[in-house]
Structures are given as C-alpha cells and as structure tokens.
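Note that this complex is displayed minus one protein chain, with the remaining chains in position.
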Amino acid sequence: MQMSIEKLVSKGLHTMSELSLNEIDWILHEAEAFSKGTSWRPADQTFVANLFFEPSTRTKMSFEVAERKLGLEVLAFDGETSSVQKGETLYDTAKTLESIGAKALVIRHPKSKYYEELEDRLTIPIINAGDGCGQHPSQSLLDLLTIKQEFGTFKGVRVVICGDLRHSRVARSNAEILTRLGAKVLISGPMEWMEGFSDMYPYVSMDTAVERADVIMLLRIQNERHEGGPMSSGELYHLQHGLTIAREANMQRHSIIMHPAPVNRGVEIASELVECRRSRIFKQMENGVFIRMAILKRALQNL
Amino acid sequence: MQMSIEKLVSKGLHTMSELSLNEIDWILHEAEAFSKGTSWRPADQTFVANLFFEPSTRTKMSFEVAERKLGLEVLAFDGETSSVQKGETLYDTAKTLESIGAKALVIRHPKSKYYEELEDRLTIPIINAGDGCGQHPSQSLLDLLTIKQEFGTFKGVRVVICGDLRHSRVARSNAEILTRLGAKVLISGPMEWMEGFSDMYPYVSMDTAVERADVIMLLRIQNERHEGGPMSSGELYHLQHGLTIAREANMQRHSIIMHPAPVNRGVEIASELVECRRSRIFKQMENGVFIRMAILKRALQNL
Partner (left out) sequence: MQMSIEKLVSKGLHTMSELSLNEIDWILHEAEAFSKGTSWRPADQTFVANLFFEPSTRTKMSFEVAERKLGLEVLAFDGETSSVQKGETLYDTAKTLESIGAKALVIRHPKSKYYEELEDRLTIPIINAGDGCGQHPSQSLLDLLTIKQEFGTFKGVRVVICGDLRHSRVARSNAEILTRLGAKVLISGPMEWMEGFSDMYPYVSMDTAVERADVIMLLRIQNERHEGGPMSSGELYHLQHGLTIAREANMQRHSIIMHPAPVNRGVEIASELVECRRSRIFKQMENGVFIRMAILKRALQNL
C-alpha cells in the first residue's frame, strides 16, 4: 500500500474512469481515515479556488468544509457575478486564478467535459465538481464509501439505480465503477429514462427492486434539466417509480437507501423515509466531506 | 455567578422571552468582557454556518466578525443562490449543514418562527438572526448592553420606543424585556403603527417623548415591509414623528439616541444627528459584535 501511495503524483480528478481500482482503494482508505480523525495539512499556506458556474450549495459547502479541514485558503469564485459576464473564457478565468496563486481548482460547469480545454494548458490540478450532463466523481466516490462502510466489500452487492438515469451525472459512472468493483447493478424507473442503460443492465420494476436490492440508489428528478417528460406529476411518479412507504416495507432487512440529495420529498422517496433506519442519505453527506479531503490531499500532497 | 455559568448547557437562541434575567445578565457580562479584550475560543476547529434568506449586510457581517474573533470557521450560505432554488425545505438545508459538520446555525428567514420546524429535529443550536415579523434577539441584547453601559442599570430608565412598532422585529421583545428589567417603556409614532402596543404602554407624542426620555429608541421605517401606509412622504413623517434638530434640542442633558440602522436619514432622524454626541448608533454596532460573541460562546462552550 505504502508504495502505491508514493507513486501517486499530484493530480486532478475529472472522471471515475481515469481511476484505477488501486487509486479508488487509496481514496476510500484515506477518506475513512479522515472520518476517524486523521489529519493532514500541506506544509505551507495553500490556496484553492472553487469555481461554481452552476448553483450547488451542497457540493460547494462540502468542498469548502473539506478544504478548511485541510487548512487550505479557499477562494470562492461565483460564476454568476464575475468577469465571465464580460465574456471571459473559462480558460482565462482559470489561468487568472492560477496566476494569483491557486494550487488547485474545483470546478462545476454546465458544459460537459469543460476540463478538456483546461488540461495540458494549466499546471495545477482540476477537480471536477460536476460537468454538464457528464460526471461528478466526488459524488460517485462518496457513494462507494457509503456502500463499503455498510457491506465491507463491493463483490456481489446488488445495487439498483432508480429514477432519472439519462440526465444523471452519476448514474453511468456509478454503474460502471460498481460493475468493475464486482457489484451487481440493476436499473429501475420510467423506460424513457433508461436510454443507454437498458441494453447493459437488467431492468426491474420498483416493486421488484425493493425485494432484490441490497442498495436502493435513488437519483434526483432533475426538474431543472428537462421540460415535460414522462412524469406529469410528482405524485404519479411516486406511485409508479418512487420509494413509497409500502415498498420500503418489502425491502430486505439489511438493505439500505441512498440518495445524492437534495431530495424531492414525496417524489423519489416518501418524506417519512428520508431519515428512516435504512436511510444513508445524511451519512452520504458526511462521507462527502471525507472523500473530498482525500481527493484534495491526492491533488496537493506532492506540491 | 460561576455556578450559574456552569449550569448553562449549549443552546440556541430563538426569542428574548426564553431567557431568564440571569441568562441575560450572563450574556451582557460576557459581551462586556469581550468588549474589553477578553478572548475565548473552542478547543478544536469549529464550523458555524450563517444562513441568510433575506439580505442583511449589517447583521450578517456582525455575526461573521464575532465568529472569526472566536476563531470559528464560517460557512456563508446565501439563500438566494442555493439549492433552495431547487425547492429544498429549510429543514433539509439545515440538516445538510449539520451533516457536513456545522456545530451551530445562525439563521435569518422571512418566515416567522421558522425555528419551530427545526428544533428537536437537529442536534445543533439555532441562533435566530431575525424571523419574519417575529424576533431578533441579538439586536435586543445589543440594545440592552448599550443602555446598561450608559446608565449602569435598567431600573427606572425611561425608554421611548418610536416609530413603526407594528412591523418591527425588536419593538415587542424590547418593550417586554425592558419592563421585566425594571425600565419604564413608552411608545410614540403614528397611531396606526401602535397596534398591539397602545393598550400596554403609555403613548406620547414625539414632542413629549424627547422631553421625558432617557433613551429615544428609534425604529427603522421598514419601507420594504408595507406598501402605502400612513406615511406618504419621508419629510412629512420626519416633521410629525421623527427626531428633528429642534426636538433633539429639547432632550434632557443625559439622554441618548438609539437606532438599529440602517438609518433613513431625514426620516426617522435628521441626518445631522446620526453622529451627534447623544447618538449611540455606531456604539450599538460595536456592541453587536460583542453580544454575538457571547451568544455564540453560550451555544458552543459545552460542546
């Protein structure tokens, strides 16, 4: 283990697919250590900039807590009241932050693969906090940590990813990485939202999903990402595809519920279940801080 | 004194009425000590989140300075560019901040008694920085500190609360707590704005108020809270109910002027009087930092 740590160079994180299983293991291990109180700080005063070009309280705050726990100086860049209004390119904004001293950039941007125009042109690592309809690797990793804490392994764990897979930033990468790690992935939800998944993963109805799953991994209905669509009402969705109180009663004794939040109460999940004994929703948020600490340590440790 | 301090448990602050006179005394005493340079910091790195769902530079900045003077890590949550846009409930937002590590929440929210849906469901204290047309206890306490610094006691001090009492967050709680502390409270202003006060406190005209008061406690005309109303023009209000230069000349030698700010110059008070020798307006702001340090210490000291 020690050797593979030594070999890691300072680097960013754009997608889950760029990580080897060893690297994932290292990140989960570090995050777990942070959750138990291990601390790490860079030797010198170190600036990190958070560039959020889309609103996201949860992710932004989680990164910020992670950064401050590592003793970093956080530059909060608000993409909506900035020079970007003056037509500046993302590259010029990023290069500016590098010039004034940022040692890493955490970026959320509505453009998919925005990082491609940055890599090789900046010398500092980019940590992707969400790119368009692309990926959200820190979310994927906190999902992995939550599953590993629960089952001790990924091998054979049956995960049903439920809901709006097509518009999700984590559905595809979670499905892929869980499969690589030995888990069994199934999918559930409106057929229109299974596009690109239904030929690769078994489809089950929500009634079947709750009976078979070790993990019910709910996705957020991204109302802001598509108009109209198959669901004309939240209540109807809830009855057909949501985690109702009745369905939860049919889950296996050891099974858990996950959701990246923010939750649409009464749509993806009954409001009463958000904090039920199976729910790991707020545990996921806690884990998010530790995962992000590990990602940042990985990016900064060889400065 | 030491014993009552020991007995205090970590707790939030929602209203003035929940505070015993002993607790008020403790807060004023601690604030006074902070104003003289006493310092206190929690043993470990401690995060506090400020959630302002209404704009308020003054209160937000004052809490932030207080927090940083206590060495706290401040998470600034802007209610207007957040997941709240995605329809998240206040509870879910608050619970998220608790999950990622906040040890106390300072909240301003347009809904009166917003804290009722949070208490008993969160394990961390809520400090109310203003709820709808409800209360604003840190403002009330800084008003008390300013009066106590001036007169050494509350007993027999004659305080005239002037202006828009009905829409004020502090008028009712200040009137109640000052009465409990032994002060003599009177009211002044347009009769339409005395509703709910005029049967409990003696009404005086502004001309009489200035002659009798030890403290002229002006309230801000909350233009943003009511349309139309009895005052069609700021100048007219100033002549009828404001603290004019002529009225100030009739105040007693020892009397002081207070106002929570921001001031509408030329409406509640003549612009020339904002920094006159009687004015404690900027003193109140200074005191606000020390009061908030005391409130935060009270909330965090037994972690």
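Descriptive notes on the structure:
We just call them A and B in the order they show up, numbering each chain from 1.
Everything that follows uses one rule, which is that contacts are C-beta pairs under 8 Å (C-beta built on N, C-alpha and C of every residue); 3 or more make two chains touch, one makes a residue touch a chain.
Keep in mind that what you see is a predicted model, and the values were worked out from it rather than measured.
Residue A:95 is the one among A:95, A:111, A:158 or A:180 that touches the chain missing from this view.
Even with one chain removed from view, subunit A keeps its contact list with that chain: residues 45, 47, 49, 73, 75, 77, 81-89, 92-93, 95-101. If you put the missing chain back, the residues of subunit B touching it would be 55-58, 61-62, 64-65, 68-69, 78, 80, 223-224, 261-265, 274, 282-283, 285-286, 288-289.
Criterion: only the chains that are shown with their structure count from here on.
Each chain gets a centre from the mean of its Cα atoms; for subunit A and subunit B, those two points are 41 Å apart.
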